Each structure stands twice: as structure tokens, then as C-alpha cells.
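A single protein chain has been removed from this complex, and every other one stays in its place.
Each chain carries a letter (A, B, C, D and E) given by its place in the written order, and its residues are counted from 1.
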Amino acid sequence: MLTAILAMVVLAGLFGLLLGYAAVRFRIEGDPIVDQVDALLPQTQCGQCGYAGCRPYAEAIAHGEADINRCPPGGETGIIALADLLGRDPLPLDEEVGEAQEIKLVAVIEEKDCIGCTLCLQACPVDAILGAAKQMHTVIRDECTGCELCVPPCPVECIKMVPLEPDLSHWKWPAPDDSRDAGLASPNTSEVA
Amino acid sequence: MSLPLTKNRHLHRFHGGLHLPDHKLESTLLTILDVGVPPLLTLPLQQHIGHIAEPVVEVGDQVMKGQLIARAEGFVSAPLHAPSSGRIQAIEERPFPHPSGLPTRAILIETDGLDEWGPLPEPLPDFEQTNRDLLLERIRWAGIVGLGGATFPTSVKLSPGKNKKIHTLILNGAECEPYITCDDMLMREQAERIITGLAVIRHILSPNECLIGIEDNKPEAIAAMREALKAAELEATEIIEIPTKYPSGGEKQLIYILTGEEVPSQHIPADIGIVCHNVGTAAAVADAVIDGKPLLSRTLTLGGDALKQAQNVHSPLGASIHWLIEQIGGYKTQAKRLVMGGPMMGVPLRNDDYPIVKGSNCLLALSPEQAPPEEPARPCIRCGECARVCPVELLPQQLYWHTRAKDFDEVQSYDLFDCIECGCCAYVCPSYIPLVQYYRYAKSEIWSQEEEKKKADLARQRHEARQARLARLEHERKARLRKKKEALEKRGAGKADDPKKAAIQAALKRVEARKAAQTATAAPNGDST
Amino acid sequence: MNRRAILLAGLILAGFAFAGTLLVVGTERLTAERIAQNQREFLLKSLHEVIPAEDMDNDLLTDHIVAPIPELNSRDDIMVFRARKQGKPVAVILSPVVAKGYGGPIKLLIGIYENGTLAGARVLDHQETPGLGDQIETGKSDWILGFRGRSLHNPTEKQWKVKRDGGVFDQFTGATITPRAVVKAIHAALTYFTTHKERLFDAPAETRHKAEEDDD
Amino acid sequence: MTEYALILVSTILVNNFVLVKFLGLCPFMGVSRKLETATGMGLATTFVLTLSSVCSYLANEYLLVPLGLEYLQTITFILVIAVVVQFTEMAMHKTSPVLYQVLGIYLPLITTNCAVLGVALLNTQEQHGFIESALYGFGAAVGFSLVLVLFAAVRERVAVADVPEAFQGNAIALITAGLMSMAFMGFSGLVAG
Amino acid sequence: MTTLVSSPHDWGRHRVQQVMLQVLLALTPGIAAMFWYFGWGVLINIVIATASALGAEALMLRLRERPLQPAITDFSAVVTAVLFALSVPPTLPWWMTVLGMLFAIVIVKQLYGGLGYNPFNPAMAAYVLLLISYPVAMTHWLPPSVLSKETIDLFDSLRIIFGGTPPASGWDAITMATPLDQMRNGLGQDMMISEIRESPVWGDFGAKGWEWVANWYALGGLWLLYKRVIGWRIPVAMIAGLVVIAALFSLGNPESYPHPLFHVFSGGIVLGAFFIATDPVTASTTPRGQLIYGFLIGVLVYVIRTWGGYPDGVAFAVLLMNMAAPTIDYYTRPRVFGHREDEHE
Partner (left out) sequence: MTESNYGKIIRDGLWNNNQALVALLGLCPLLATSNTAINGLGLGLATTVVLLLSNTTVSTIRHWVPPEIRLPVFVLLIASFVTAVQLGLHAWFHELYKVLGIFIPLIVTNCTIIGRAEAFASRNPVLPSALDGLFIGLGFTSVLFTLGLLRELIGQGTLFAQAHLMFGEGARGLTIHVNEDYPGLLLAVLPPGAFIGLGMLIAIKNVIDRRRAASARTVKVAMPVREANANG
């Protein structure tokens, strides 16, 4: 009985020392997972996920506090990418947070209505709005992420979200829907013998 | 694998490929018809790969045939010339032959029927004595782009760079797609023009040898070309009959057949010392150099059973399909599908109201019997037929599975971007899976994701910069407040004349200062950046 | 400070080891008696399945020898338990006798009365195909009970075979190999017993309780 | 020599730990979504299993048996394993980030892989010697890794299949494992006894 | 906006349905031979299996709310059923056939999404299920008609299959172990091969009757090859794998290890090589992968036959390699045009 206890206590004590030593000797800082997760988020910074931007959400995911399906701008592809990275199962987008938007939007300020209050400017998380107090503001189209955060603060409701018009250089082939009969409508030839 | 065909040349056989019913006889019964000038010409500004051309005329301007109407913007670009004389009716968005159906900016010319030439540059018949740069400049001016379908500016392809020695020049007369016969007819009827063009290109690149590859289902073309070649007495130039197999006309495939060399993935032929041109391109080069004429027209095949009669036509660029079809007798039946290009790679059109462009080599009006079956796709049974016929030795099936799963990294690891979209895989698939569409979808999806990624990175930077700035502002504000407070207190302390009180005040201040210093170091992020 | 952390880790772990071990050791103390008892009972029960307790008055578990008997196919030593009544030999139990079955060795426990008749046989362990060869288990069929009362002369030497081979013992549908092997092994055990009877009964008992170790 | 070969064949194929003996199933189900991660897990497990097989053999032979403390096997073994794994993880994390990238994230998962303790217990049950123990551990791990990798590849294929909704994910994965185990029954009887 | 169609605008004439029909057609010589040697049971099994397979397929499509067309008429379930029916003994009780087909279609095929998605060969999975669960019924065959004194007519067959009642003379009189089983049992009793082969059962290579069935299957298989429905790699590699390893052992000790040709002409090798291992859905798809896949099936069949617990290993070997096929595919991608040789290795 005594030998048993003694043997175990000594063994465990030694192991404890070993691990304690290892913990001190091999200490590391930082968490690379957060960066990896953040890199996959769309950086719209819209807060729809319920966090104060993409990075906080990334932190929550990395620490296992949030599901991977809460980012509407990232959409399905984003979820799949996250699932891949983290070895989790892809989930459908959480209904709570909203719906994935197929069409990209950008903010446009109706310039003649703008009173130069700078409220939108303060709201924009990526500094995509140019302007100074009492002067007309404009959105830098290429830098707007379409987060819509500037819309509610505007006191004169002069900010509109408009869809990005498709053009030739941004046109994408649609995903085949596996049924070939759709869209095979005959072309309109103007003359038939 | 190689099989001896000509005296001393071994032809190489690429993996896969298809023996398709070629349907070429129908359109080779009649000679090329010159259709003349339509009342309206629609000239999209983007008929080539590269930068869109910039109009140099304005609505209402009168233009002459051959007059520059849009200039090239940047190195990889091509100018446009008026194919006939007339008045600029409009410069506006017009539909153009592209799978998206999206419009692009185009110049519309209302022709006056006179077809009056404007001033042309001086012809250069003795090009062999002419400076190469001058010749290149001429070709560039003429707006010549690859007429084999890719519409890449020819002058760019002909300037491979100082350190790239071109040892082999290849003329592509394979014309492997069914129905298309415009190159065939061109070779039969205008072989000398092609050979002259070849001679010009050869002078520019000075390769060791020139090879002209023609599929063996075009004996007349081969004969005509042989004759013209003999007449021209070009050295180290050979016309090679290659076995008929789709897609032997693909640039990389043809190069492999003729030389056994593989163009490495993501490289261009010039990287291994080879340049390949379509025969029509060569003919256009001859026009530009010998006659000083820009590219104003092209030969194309009008085919398909929905037409009364299939025929090749010589048409000005910008003519509408509808008008062209009328010129050769019109439709026989309602077309089931209209295709710009061949049945394997062509772009489906919504109607016949599109103009022909530099890259249009064929227009098919397919009758219901010729059009694809209207069956829904079934699940892939992994039969492997697609892999057996893929000329690039891809695994089309895997590309398909991973595309369906939207696992684009994996798709790329299966070399999606080596796919030449030849359509062989989809052709043989017993389950009618629109494989090529999956690949196109995957490609454009990957491109757009890359773009979005770039945009996201930019947004992240801006967001982080903003947060840093806000933090700094906040810090500064606090610092200002503190200073103000301190200043106030100092004044208060000055007023207090009780030395004891002052001592206490000073001590308190010291404590406060120390505290402030501590908080400042504890939040180092605050004042960095 | 680091050294303190290291020491602390060691101490905590040792502390928990102390507590854990204490628990285990305590339970062990508490149960040791019963476990040993269980094991003995378990063994006795299986032995008494072949030879009823009434037939003997000695302690089977102590009166046994351990011998290598290559004739009975066993790689390991075979335990021979000896049943006596008033000091006179009554029967032996051989364990394990090994038969070469379809899927691997079949371990048998065989009891033989002093007069050479079979007291019974049981399967200890086998790897025969479930549904086919496993009919030799008592739980699956009564086949193995049929050996009770047999001896080298009942049936005759020639008939110590399965029916298909011209003997008297049934085979199972679709599985001849298993019964064939069992019959052969039992026959071998009988033969061995008859020739070595004296030695088996007379050898001095082993002191070590190998039986109990095997039990785990 | 043949004996050693038989141990390997037996542990890898006939008595495959996962499909026949039912050990190590949680990582088998959990880390088999992607071929790549499965390969990493396989490598890590092979390393740990061999090592802990040897360590627990030593602990048993030179600590428990001499002191007559066999009933403390479970505690001792699991302690040894936990310490070995944790130490390896910490050391690897610090000293070889590359290796850690490949194996590190799987290491903590392995402590609770019952194959590891199973190997140690089976080793003492079957009274294996030193080399036998090492081989047994190694063979078991190779068998584990083999089926893990094959399973992961099959799962990748099944992931894009048109599986009925109720069966998507774990359900169909288990059924796949069942069919694999059925196939493995073909090996039964291969190494008799 | 209308949905886009993409090129190509023309399609080949090969269809799934025709592929399956061609497979069935290629099986007819083998079926006829089986009928000739083993009687009505073969055909009855085919009918039961086909009916239950189609029933199960329809049921599952209903449950999954999928259209019955074209899944029912693509004949894939029929191919599964026929291959299964040809692999089981002609006296198999009807409910076992039904059970096997339910398992094949419902669990092995439809739970994965139906044709094209199943990673395991349904027919072989069903075979293994029954072999494991009912080994007695699954290993007792009628002797080929060239050997048996007693023939079993249609009525008897129906009674056996549906009633489970043996004919007057009893089970043991009308059934026998398959040649492979007999060879195994003989070898298990330490007999020499020449001894074993003294029995009148044996023909030139394998057992009388059985070897001819194999020949007819081979004929159908060659036709499939000619029609390009299957590729040469899997059948050739599979037979090569078996022959190579069998030859190695047989040359070393011809009295304990049967001749390679015995192996080729016994059991399910020929049927397996041409019709089962080639199932496109479950086999490896890359050229090199198919060679490996086939070869290993051959080797595994030999290993299981020679040292394993089951007399024939074709079904197991096929399932085992089905399991490995995705991994093999992954590591044997062909070199893509314009890439270096070693890029994906």
C-alpha cells in the first residue's frame, strides 16, 4: 500500500516537474489562427456577424466561441473556406444574421442633398468617404465595401446603396444548374422560310 | 509516339482528341462570295484581346474606307479602320458576340455605298529590304489580330523580345472544327497571299524553319498551298499534312504535332522559340505590307442546316449576321441555335442581330436535328471517357466534382487553367454534363475571388489604419485634457500660499503623473503608428 | 519565479497522484478478497460443469499439475486438475486441449473419469465462423454434450469420426471441419489419458496458482 | 523474424485497430474530412503510438511488475502517455515550427485516443517483449493511418455526392466506415490465432 | 435573362443507358452457360434480383422525392441485380436475394445519392453481406450438370428457392462445395494437389463446367473491350496480379499451391475482371491508377483465397480496392500536357 502510493507520487512528481520545466522552457506567444481566419473574411466590416468587425469575429471563431456561418458578405464560399481551414463541417448561413447577397452594392451619396454633416464619414469603417465638414461628401467607389454602415446615420437620407453594374471585365459565367433544357430557347432569327 | 509521314518528319500524336463528323463539304461547294457593303456597319471597339480602342471620330463625321476611326490604347491593343465609306451614325453601347450578352461601345457607320478609299500608306512590296520595325509598325497600324479566333494583336506576337530567339514559325491551317471552312477556302483560292504573308512574317522573325500544318481532309488546299509555295521558292519551308483529329488546330497541340515540343503550362509558344499564326492572319499581313491596306474584312463560313445554302463569304467587319445570311439566300427553317464559331467552341447568340468582328470565323445556324439533345444532365458515372479524350490530359471528371463542391483550390490543383475549353470532354460525356461550362464558371469564379481578395486586403489595411488613427486621436485628446487639467491645477497651486498644502499638492501630482505614465506604457498600441 | 512554477507543477501533480492512488489502493483493498473469490468460483464453476462437485471431495484448484503435452497440440502448458474422493482418483480435467479448427485453434476443456469414459467437454475459446462452426458452444447447440459417456471403445476406434467420414458424430450443415477437429482432439485426449493415467494422478501438485493468473 | 512480420500483418490488416478492434474511432471520425489532415494525423499517431507503446512497456516492466502493482496499470499508462504527448507537443511547438505545423495540432487529440491506451494494455495482456511491443504499437498505428487516409479520400468523394439530407455528414460517414469494416472482414482468418 | 448555354453545341451519341444495356448484352453468353450448367435457379435468381432491385430503387427515389426517370430506366440497377444474381448459388432462398438487393440499392447505392455516387460496388457489398451472415447458404452450389446424376427442373428450383425445401434426396445429395472450397478443404487436411485433383470434378484448368462458364464470360468481356465500354487496364492488371503471385508460389511448391490457371478459371475471377472490377463508378479512374487497382485486386484475391477465412476473395478484394480507389486516384494523376513529369507526385 505504501509502496503503491509512494511510487505513484514520485512518478507523478517527476512528470510534473518535467512538464513545468517544459512549460517554462518552450513558452510561445501569439495565435496565428486568428490571422488565418481573418484573412478569409471579406473585410466588409459590416458587423452583421454580431461582432465589431471582421477581426473580432475572427478571434471569436478561433477561440471556438462563434460558429463559422455568421458572415453574410462572405457567403457560401466564405463558409466553405473557413470550414476547410478549421476542419469543421460547412454549415448553411445562420438565418439570424441575414441573407447572403449575390449582388454587390456600393454606397452613392446624392450630392445635391448632402449637407456635409460628416456623420457618414465617421461611420465608414474603411474611410471610403471623402469630404469635410459643411462640404459635399463623395464615396470612393473602388474602396467602398458596401457595408451600409453609412446609411442610417445620414440625417437627410441622401445615401443610397446601388448595385455594382456588371460589365464585361467583371462578368462571371453562371454556375451550370445541371439541367440543360433551361435557357435553350431558340434564338430570334428574324426570317424563316 | 510518332509516325513517319513526310520524308523525314515525324509527326507526334497528342493524347486524346476526337474524330468528329466534319460537315465541311456543304460549305465548300461554292466559292467565297464577296458580299459587298451593307447599309450599316457596327464596329465594337473591343474586337481584340487587350485594351479597348479609343474612337478618334465623332458622330456625324464623314469617313473614307480605310480611315482610322479608333486608335490602339497601349501596347496590347489594336486600332480600327472604317471598312467602307460613310457617315458616323453613332458611338454607343451595342450588343456584341460575347457569352454574357452584355453590350460594349461600338462605332456605327451608315455607309454611302460608294466604298471610296481614303489615303493609304505607301505599299512595301520589297519588304525584304525594309526595316523590321517599320514592318511591325505597319502591321500594328493595320489593326491585325489573330484571325484564328484568339484575336491577340499580331504585332505583339511578332515582337517576342530581344532575348527570345524564334527558331520555328508555324502557320496554322488545320481548321479542325467541324463546319468551318474559311481557312480551307482561303488556302484554295488565295494561297499566294498566304505565302506572301508568311514570307513577311518570316522576314520579321527570321526563324530557322517554317512549317505549315494542314489537316489531311483538305487535299485541295494542300495542293494549292504546295503550288504557291513552289512558286514562291521559300527555303526551309514545308507544308505538312497532319492527321485529321480535333483539336489539332489548337496552338499547343499543333506545335506538339509538328515539333514534338510541349509549350509549358502558363507559357506562350515564344518561350520555347516558336510562333504560330493562322493562315488568315498571314494573308492579312500580306495585305497590310504589300498593299498598305488595313484589316477591313475577313472570310467566314456561314453554315448549319437551318440555312438554305452554306457558303463562305468575304465580308466587311461590322456587317450584321442577319444581313449576311440574307445575302446567301436566307434561312431554310427556324434555327434552333445560333453559334458564332464552331460547334465545339463557339459562342451561342441570342439572335442574329450581332455584327461580325475580327475573330468571327464562322456563323452556324443549327437546325433542331443538329442542336444538342435537350436532356438534363445526369450524374457522372466516372466512366473516364472525358479523361480519355482530353488533349491536355486533364482529369475533367475531377475538375467537375471539385467545381461542384466549390472547392476552387482543389480545382486549381487539378490544373484547371491548362484547360483549353476544347469541349471534347463534354462531347463524349454519356451523362450530358455541361463540363466546359463548369470549367468556365470555375475560372471566372476564381478570377473574381482573387479580385475580391485584393479588395478585402485593401479594406483591411484601410480599416486598420483608421483604427490606429482613431486610437491616436483618442490618445491625443486624453493627453490634451490631462494637460489642461494640470495647467489648471498648477494655477490653483500657485494661488494656494500655504506651503504645506503646496507640498501635498505636489506629492499628489507626482502620484498622478506616475499613474499616467503607467497607463501610457500599458497601452503601447495607443501611440504607435 | 520560474523555478517556483516548475516546483509547483510537480507538487500539484504529485498531490493529485497521491489522492488518486489512495482511492485506487483503497478500493483494491476493499475488493481484493472478493475478486480472488470470484476468480476461483468462476474457474470451479466451469470445471464442475464437466465433473459435478458431488463426485469429489478434494480442492480441485490446489490439486493440479502443469505439464507440456505436445500430443495435444498445445503450445502452452496444459493444466491437469485431479478430482479425488477420499484420496482415490476419480477423474482429471485437461485444460486447454487444442484442436485445429477452421478459423484457428479451438481451446477445449476435457474431463475424463478414471475409468477412461468422458465426463464431458467444453469449448473455452475459438475463432470459428459465427453461425457455422460456433455450434460447438453450449450456448448455440447441444452438440458438444453428446460426448459425455463416450470412451475409446465407445464407439470403436474406426467410428471416432464425423458421420461424413464414416463415424458416428454429427457434423453441422456446411461445416465439417470444426466438428472433425473437435472429435479428433477429444480422441487424442482420451488416448493420452489412457496411456499416461498413472503419471497424471501421481505427480505432486503444483503450488503456483496458474489458474488465477490466466483468468484475467 | 516471421513472427515480427506476422505481428505487423495482423495489426495492420487482420485485426485492424479501427475497423475490427474498435479503437481510436473518435479521431478516425473526427479527423477524416480531408486527405491532407488525415495524413498529418496518421503521422502524428504513428509517432505517439510507437513511443507510448515503448514507454508503457518500460513502466510496466521496471516499475509495476517489480513492485507488484499491476492493478495500477491504467493510471500509470495514461499518465505516461499524457506526459509524453504533452511534452512532445510543447517541445515540437518551440523547436520545430515546421513539424508542428504538420503534426502539432493533432498531438493533444491523441492523448484521448483510446488506441494509445489500448495498445499499452493489450501489450501487457499479450505479454509482449520490448521489440514486440514496439512493433505492435507501430503496426497498430500504421493500420490506423492506412484506414484513416483511405477513409478520408472516400469521404472527400462522398462529400460531393447527392446524399439524402438526413444522412449528410456523420451518418453517411459511419455507414461508409461500416462498409469498409465489412470489406476488412475479408482478411479474417488470415493470421490464425 | 435566359440561362446561358455553353459550348460545345454538339454531343456524342454515347449514353448511360446504352452503356448499361451493352453490359447486359455482354453478359448473355455467360448467363446462357450458367443456365446450361446450373439450371433454372440462375434465371429465377436473376428475375427475383432484378424485380427487387427495381422496386428498391423506385422506393428510394420516392422517399428522396426524386423523379423516377431517368434513374429507373438507365438500367444500372438491373446490371447490379444481374451481376449479383450470377454470383450467388442457384439455390439461394428468395428472401436472401431480396435482402441482398435491398442492401445493395438502399444502403450502398441510394444513401450515397444513387448512380454515380456510391463508393462501393453495390452488387459485391450485397454478396459480402450475405456471405458473412449466411455462409452455409452462400457456399453450397449445385454441381454443374455435367457432373450431377440428378437434374433439377423448374418446379424443383422454385420449390427450393421459395419453399426452402430440399428435393427428396436431401441437401447433401444435390449440393456440393464450390471447387475453390474443395481445394481449400483438401489443402486444409494437408492433402497434396495431385491427390485433390484425382476427383472427377476437375477439368483441364479449373473444375468441369465452371471453366466453361468462365470462357463465356470472357467472350462477353472481350466484346465490351472491343466496344470500348470498358478499358483493358483493369481486367488485364487484375488477372496479371493474380497470375503473377500464384505463379510465384506455385512454382515454389506445386503440390500445395494450385496452378495460376486454376485460379484464373475458378470462382469469380473472369466475371470479376471484366464486369465487376470494371464498374466505372467504384473503380479507379486514372490510367496508372487502374493498373494499380486491378493488380492489387488480383493479389488480394490470391491472399484471401490462400490464407484467409473465405474460399473466394473477389468480392472482398473488390470492396477493399473500392475503398482505396479515391486515394489511388489522388496519387496517380496523369502528367498534364505542358507540365513537368514530377509535379504532382
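Worth pointing out:
The rule we apply is simple: a contact is a pair of C-beta atoms (placed from the backbone, for glycine too) under 8 Å apart; a residue touches a chain by one contact, two chains touch by 3 or more.
Bear in mind the structure is a predicted one, so any value in this text is a computation, not a measurement.
Contacts of the undrawn chain with the visible chains, over the full complex, involve A, C, D, E. Which of D:23, D:54 or D:92 touches the hidden chain is settled by the complete complex: it is D:23. Listed residues E:71, E:107 or E:201: the one in touch with the omitted chain is E:107.
Touch with the chain omitted from the figure is made, among C:31, C:62, C:156 or C:194, by C:31. Touching the omitted chain from chain A are residues 12, 15-16, 19-20, 22-23. The chain not displayed touches chain E at residues 99, 107, 129, 132-134.
Residues of chain D that touch the chain left out of view are 19-26, 28-30, 71-75, 78-79, 82-83, 86, 90, 108, 111-114, 116-118, 121-122, 125, 165-168, 170-175, 177-179, 181-182, 185.
Throughout what follows, only the chains that are shown with their structure count from here on.
Common partners of chain B and chain C, by the touch rule above, are A, D, E.
Greatest centre-to-centre distance from chain A is found for C, with centres as Cα means. Across B-D and A-D, it is A-D that has more C-beta pairs touching. For chain B, the chain whose average C-alpha position is most distant is C.
Within chain D, the positions touching two or more other chains are listed as 72, 75, 79, 157, 162, 188-189. Multi-chain contact residues of chain B (touching two or more other chains) are listed as 99, 337, 348, 350, 371-373, 379, 432, 434, 437, 440. Against chain E, the residues of chain C that register as touching in their complex are 102-103, 129, 131-132, 173-177.
Taken together, the chain D residues at the contact with chain B in this complex read 157, 159-160, 162. Those residues of chain B lying in contact with chain E across their complex are 14-15, 20, 99, 101, 178, 252, 256, 262-265, 267, 337, 339, 341, 343-348, 350, 364, 366, 370-373, 378-385, 387, 391-395, 397-398, 413-415, 418, 421, 423, 426-432, 434, 436-437, 440.
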